[in-house]
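Only one protein chain is missing; all other protein chains are in place.
On to chain A.
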Amino acid sequence: MDSPPITTTPTDVQLIDRSEEFRTLRRSFRSFAFPVTIGFVLWYLLYVLLSCYAPGLMGAKVVGHVNVALVLGLLQFATTFAIAAWYARYADRRIDPTATAIREAHGAVVHAPRESAE
């Protein structure tokens, strides 16, 4: 199924797609975005499941009228802010410079997309 397509000459964009530089960029992006997405979705699901099925734990008091449920809810806010800030920093350092370098080296190769190629 994954046999190489029978093309004689690869297009210019395919050459960029296969270049070492682009593969590094793709790896930097995917190795951050995919695992982090899986992580925060699971963390959120854990919270939802606890809310449904662990009323005793969620109702336990932490301090004053503040209980575990409220703390966990606020933690979801905190992790959302933290992941956003983490990604912003990561993208600034690991994604933007490579993307800019590729864009500047190949500016003329890709033109505005054709629409309605049919």
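Just so it is clear, a residue touches a chain if its C-beta (ideal position, glycine included) is under 8 Å from a C-beta of that chain, and two chains touch if they have at least 3 such contacts; residues count from 1.
The rule we apply is simple: contacts and distances are computed from a predicted model.
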Self-check item: Name of the absent chain as recorded in UniProt (options "ABC-type quaternary amine transporter", "Sn-glycerol-3-phosphate import ATP-binding protein UgpC", "Acetate permease" or "histidine kinase")
Solution: "Acetate permease"
Self-check item: Residue numbers in chain A that touch the chain omitted from display
Solution: 1, 5, 7, 10-11, 13-14, 16-18, 22, 25-26, 29, 32-33, 36-37, 40-41, 44-45, 47-49, 51-53, 55, 58-59, 63-67, 69-70, 73, 76-77, 80-81, 83-85, 87-88, 91, 96, 99, 102-103, 106-107, 109-113, 115-118
